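Read through the structure below, which is laid out as structure tokens, and then see the notes.
Below, a portion of the complex is reproduced, with chain positions unchanged.
Labels for the chains are A and B, by order of writing; each one numbers its residues from 1.
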Amino acid sequence: MPAPDTVRPTAAPGRLRRLTHLLIALALVLVPLLGTAAPASAQESASARELAERADLPDTLRVGTEGVYAPFSMRQGEDFTGFDIEVMDALAVRLGVEVEYVATPWDSMFAALEADRFDLVANQVTYNEERAELYDLSDPYVETGGVLVVAEDNPQDIQALADLDGMRAAENLTSSWAELAEENGAEIVGVDGMTEAMSSLKEGRVDAIVNDKLAVRNYIATTPNPGVKVVDETDEVSQSVFAAKKDSGYMPAINTALEEMRADGTIDAIYDEYFSAENVAPSWWDLVKENAGPMALAAIKVTIPLTAISFALGLVIALVAAIGRMSRAALPRAVARSYISIIRGTPLLIQLYLIFYALPQLGVEIDPFPAAVIALSLNVGGYAAEVLRAAIESIPKGQWEAAQTVGMSRTTALRRIILPQAARTAVPPLSNTLISLVKDTSLTSIILVVEIVQTAKFAAAPSFQYLAMFTLAAVYYWIICLVLSFLQDRAETRLGRFVAA
Amino acid sequence: MSDRSSTSPVVRAEDVRKSFGDHEVLSGVSFDVGQGTVTVILGPSGSGKTTLLRSLNGLEVPDSGTVTVSDVTVDFGSLTPNRSGRLPRAQREQLTALGRQSGFVFQAHNLFAHRTTIENVIEGPVVVQGEDEGSARERARALLEQVGLAEHADKYPYQLSGGQQQRVGIARALALRPEVVLFDEPTSALDPETVGEVLTVMRDLAEQRWTMVVVTHEIRFAREVADQVLFIDGGVVVERGAPEQVILEPQQPRTQAFLRRILDPL
């Protein structure tokens, strides 16, 4: 797997590309007028296919790619996507062949090519002389280089690599960009990836970043309000090519097709999709519309059942613990007290972690959902036990005594006189416990339960739209809590018809 | 003293003693209550009147002494509670049997708050005595009629005035068909105007020859209705006799001082 920060590809510098766009647009307008250019293009396309046939390209072209190198080669379930993949797909259409991708780590890529595990590599292979001697390399389909990135307000007024002297630059310590920055006099602050580097930059912890142009463009294109800008580019550029075994004979057809794709804007369109800011990031409103449904589904299929099951089990545990707590015998009292004290004295997060991560150490492996149910119902049990005990103890002693004077045993008195009144008293605090529980289910996102928050995180991550997605999640919880408060009022009225308003 | 008190005793307390911690509240109290008679217990605040009354039905468990109600006798000195204060099953059942001989009317009435008037009255007969609900309701209606609450049968306690609640408490006690009805200051939490409606009901019960033991400060009630008056103070019975004797001609200085404070506050 190539490190994400090494020298990699772009089609053309920004200004040139805008010119290209203009020319293409002009061409599109002029072609029908001229009446001849279109057939010529169709003819060229035919010639690529002819070449492909002559070159004996297989009907299904097997293409080696990593599948884990965003945004160039990524995998979604069984499908591959990414810049290189889309270019390859378009190329295959033009060549009239099917494509089958073979996921291969970078380290074994060329060995696998040699071993005929696939026919072509599409994985940001950088052109160099040595490679060109060993393999068949296509014409470049994109080129890249280094860029110098600063915060939007650029407090240090850095304009060129030369200005880096004495500045702090956020870099992956093992990358060649770190060296380049260091050579220019920068002090290197180690970071793990692009996102962390960009955060550091925006927060002013560093003054600049030197990194791959395409990676930077992709970050800017997919981040709302990126808050950074590119001020300089390195002189060297590197070109990305497709590679096949020596003497494959594929390259004339591929190069012709690439030429066509370059001419008709196909490559530019794909490039724009990944690396131009103008049209990539979905608006927060699109994201909300798109995810409101799935998040509601997560609420209905996970959050609510999780809450209901845990609450029901928790109440049972609570009743047992409350009775233990009020027992006259020392042992059940001590056990119940310790349970309640431990549950109430330690964070739910740790309780979740212990059940999910630590129990496996004792040989007990539990899936996220049941682990969540166990942790939450034990937690509810501890809190509700105290609620029930307090509710029972809040019933005036006179009620017990009156029950005794009509001849009842303690058990009958508890069942017929005390509990029905305690139920009314317990509704508000139990409903608080229930509302806390609803909110506490959000913690289970940390042990991989795909509930509301986890769904929001998934939705927000690709475009960094955390504000919109978390706000939406908060609204869902708020609504659930409001509904529960409303139900609480009804329960109070129902159970409390015997008390003054 | 009316002739009624000469009948055989229904309640007999013998040498009842009770301490709370170091504080001896009852230091050996004995008395009899004849069948169909009214006994009024007088005494200063904190003198142990409530404790004594509660000892008669096992709501309070004296340290020693014997209490007999009808044919149930409990010798409190022979009870053997364990370390956590719990009695052996047989002894608990003895106490329960004692309790079932009497009805109890509380100062704070203690109606079951989640039950309507009539449900309060039938709870004991139906749940404890196993009476069929239909017949219990019928009797309950008659009792409510008697205490003047027929039209309030389906109200919850909170919807009744203090005097009405106290009368429900009386009906609830009577519904158990007890041998004796115990009253602990039944009117002292009431509005002065409504005291009368409760006392009137109690006088009617006396006339129907219910056996009653009443702790009260209503001296007029004692004088007009009681067959026997007990004045207790310092944990002992200071004076005991017919109301004319104890109230009008008290022999003991403590009784005299107490009555003066009550009757002539200014």
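Here is the rule we use: contacts are C-beta pairs under 8 Å (C-beta built on N, C-alpha and C of every residue); 3 or more make two chains touch, one makes a residue touch a chain.
Nothing here was measured: the structure is a model prediction, and the numbers come from that model.
S.K.: Can you give me the copy-number formula for the whole complex, using the labels shown?
M.R.: Formula for all protein chains in this file: A x2, B x2.
Here, only the chains that are shown with their structure count from here on.
S.K.: Distance-wise, how many Å sit between the C-alpha centres of chain A and chain B, to the nearest whole number?
M.R.: Chain centroid spacing, chain A to chain B, equals 75 Å.
S.K.: For chain A, which residues count as touching chain B in their complex?
M.R.: 328-330, 396, 398-399, 401-409, 412, 416-417, 420-421, 424, 497-500
S.K.: Touching residues of chain B toward chain A in the complex: what are they?
M.R.: It is residues 57-59, 84-86, 96, 99-100, 102-104, 106, 108, 110-115, 123-124, 127-129, 156-158, 172-173, 176 of chain B that touch chain A.
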